[in-house]
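Omission of a single protein chain aside, the complex is shown with its protein chains in their original locations.
Coming up: chain A.
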Amino acid sequence: MNQIDKHIGRRAFIRNTGLAGGGLIIGFSWLNSCKPKNISTEQALEMPKEWFEINAYIKIGDNGVATIFCPNPEFGQGVMTAMPMIVAEELDISWKDVLVKQAPFNTELYERQFTGGSQGIRRSWEGLRMAGATAKQMLKQAAAEAWQVPVSEILVSDGVLSHEATGKTAGFGEMAAAASNMEVPENVETKAVKDFKIISHSKKNVEGKQIVTGEPMFGLDYQYEGTLIAMVEHPPAFGLKLKSFDDSEVRNMPGIVDVFQINTYDDNFVRNFFDTNAFPDLVAIVGKTTWEVMNAKKKLKAEWEPITEKKLTFDRFGSISEVTVPSGLESTNKHNELMEKMASQPGEIARKDGDPESAFKNAAKVLERSYSCPFLAHNCMEPMNFFAHVTEEGIKLAGPSQAPSIIESTLASRLDVPAEKIEIEMTRMGGGFGRRAYGHYAIEAALISKQAKAPIKLVYSREDDMTFGIYRPSYQATYRAALDENNNLIAFHVKSGGVPESPLFANRFPAGAVDNYLAEQWVINSNITIGAFRAPRSNFTAGVEQAFLDEVAEAAGKDPIDFRLELLKRVKENPVGEENDYDPDRIAGVLKLVKEKSNWGQTPPGVHRGVSAYFCHNSYAAHVVDVVMDGDQPRVEKVTCAIDCGIVINPDAASLMAEGAIVDGIGNAMYGNMTFTDGKPDHSNFDTYKMIRQNEAPKEIEVHFVQNEIDPTGLGEPPFPPVFGALANALYKATGRRFTKQPFSTDKPPLVG
């Protein structure tokens, strides 16, 4: 058994008395209770007559049913099920007696309620275990006192306490009241991995029933009496801002209540990391129903004018920087021209090992390849939206956000309201992918509510959503490799950059494996806004690096997996440099597992295979992609995937995450493409922005997990980036041609004259 102890600190344990609702409530700094939510009556569980709050994560009913709160907001990654599983495991209750609820937003209680970076489980692992283990200890204490026996002799299993010598037993329900009065223990023991009964045993999505019956769950479904609908009009192009508007035709349209301008923040507002926003000046239309407001928006006349270059101040988690936003109306063909120009010039050196220049000069073979990718729109299925009700008393908000603490912070600053007066209800998100960490729409909703003096639901149309910005950047990379006469890789050079950020990771594989190594980067500034998109930067770099390694392996006459394993062996035994940002054994581990599970080397007839492996966001993933040809059209038939994310909390849900990442990767590699003409996004809806469909998804996906006892790491992002590389490598085998320009569906060979 393990002990988690004092790094939390005794001072964090406070004892509260006199809280409304009766019963003593014990609080950690993040374990205070809050108003309980309405118990859902559609649960099959019998509801208790009385609930006892053990801590902020757990309430136990007098009949032994427990409510476990999930602190993090859910966007399909499965935390609503996985986080309570961890608590339930250490509590040692039967999963069938667990009711799960979304916790309210309260970082004093729950410390970290951010969804993104694949960090949720990883960062909350110890805290969640502690919540369960502490509660179990308190229940044991209650039984020990009731039975007048030593607490060390109390056993717990599946919600039942027992004492062998006396034969006494009791369910959690019988001891809950007494347990809620116990001192919070200082040291608690947690289970050994081999004793897990819930963790690593698949459980179904706790909200499955609500989803398949259409229960209100999403921000767009939010209901509140007296709510008016609002929509906002933003400029049609990046590089433009609002000059004036004419609402004369709109004001008298059916259902319209008001039309006015809002300013989300002015140029002097110190923005935080997620306050990205190209369009702070908006026209807001407020009305009674969505359709009426949509119609009015179509009739709104607005005039736009070019922006002038401006400097904005960002406070990125304490680090203040100034960002210059250039003026101008940018186009994709110009971006591509500029990127090619930057690629041909020296970049900023990020890492240099040995003497790459000499190595390349003296090489037997030199390979070079350039790659590029376009901007991508996140295209969450649920468009951006948020509810806000601003009154004298404070601000009540509800809606889809990955980063409610950022919204609270920006809103407190913008509206000069103390954080304690801001309440945020986290609804289930219809997708996030990074987009919903940028909460401009919550600020807009609050500003509109304040002006309209009414509760407001702000709704973005699909067109509003797709053209607002905060895209995945456009990137370019040029790779070079040098082989000696024995086909050893003696030098490796990557130069990459993008509009408007570099995707380079200088210390990732194959850095550390090559004596002579050079990594350079460059940036082209832009007024098109960008933001985190599922595995930022990795989502380009993984694919192109893995495609290039394939080419190098081929030139060296080696099998692509063996080639990588050789290099990884070298990193393990004799690494170059000390800053190698990955565990070579674990990359090798997923490669070996995927090699075995895909029957690598025994490719079925008609199948063309590509492999890749990558480490990002703390986890390791490898894919083998099987492409077949339908006539002259390549199609992905099957993907075999191997993942090392440490302990897998909910295996079936984890497989589902990998499946989704694979489909998403294929879709974006093949089709995703946001382009611009004079600042205007060329696509605003799914009629022209192509999304992957049912018949384009692989027919089969197999996911395998490396079994180990390493503390769990994330899964939302890691399986996504390497898909692009494995796909490119499979397409090469299928067609004889290297696909280097994403989206691959438009990367056609030049016509032969």
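The rule is short, and it goes like this: a residue touches a chain if its C-beta (ideal position, glycine included) is under 8 Å from a C-beta of that chain, and two chains touch if they have at least 3 such contacts; residues count from 1.
Please note the rule applied: contacts and distances are computed from a predicted model.
**Q** Under which of the names "2-oxoacid:acceptor oxidoreductase subunit alpha", "Aspartate carbamoyltransferase regulatory subunit", "2Fe-2S iron-sulfur cluster protein" or "(2Fe-2S)-binding protein" is the non-displayed chain listed in UniProt?
**A** "(2Fe-2S)-binding protein"
**Q** Which of these, A:266, A:416 or A:687, touches the one chain of the complex that we don't see?
**A** Within the whole complex, the residue contacting the unshown chain is A:687.
**Q** Among A:662, A:706 or A:726, exactly one should touch the missing chain; which is it?
**A** From the options A:662, A:706 or A:726, the contact with the absent chain belongs to A:662.
**Q** Which positions on chain A touch the chain that was left off?
**A** Looking at chain A, the ones touching the missing chain are residues 74-78, 204-205, 207-209, 211-218, 220-221, 223, 229, 254, 289-291, 294, 379-383, 428-433, 461-462, 652-653, 656-657, 659-664, 667, 685-687, 691-695, 697-701.
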